[in-house]
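Here the complex is missing a single protein chain, while all its other protein chains stay put.
Coming up: chain A.
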Amino acid sequence: MSTKRIIKFEKDDCNPCNMVSEYLDRKGVVYETINPFNQPELAMQFRVRSVPTVILMEQEQELQRVIGFKPEELSALLAS
């Protein structure tokens, strides 16, 4: 059983955010979403600077992150 999880920082009315979601949904990936404007403390904790930001976590360790809609990087993140 994998202990990895994916967190996606996003906001409403943000096209690249929607594109990332579509991509992840198509791949059948499960992920949590956080709106940094509603939970800025979490954004600070993860040092998120813009949306969309997708972070791959294992326990409390960050393995990888993808900022913006970048299919190749996302695919690499999902493969790891």
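By our rule, a contact is a pair of C-beta atoms (placed from the backbone, for glycine too) under 8 Å apart; a residue touches a chain by one contact, two chains touch by 3 or more; residues count from 1.
Just so it is clear, contacts and distances are computed from a predicted model.
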Name per UniProt, for the chain absent here [options: "2Fe-2S ferredoxin-type domain-containing protein", "2Fe-2S iron-sulfur cluster binding domain-containing protein", "ABC transporter permease subunit" or "Ribonucleoside-diphosphate reductase"]: "Ribonucleoside-diphosphate reductase"
Sites on chain A contacted by the missing partner chain, in the whole complex: 11-17, 36-38, 40-41, 43-44, 48-53, 67-69
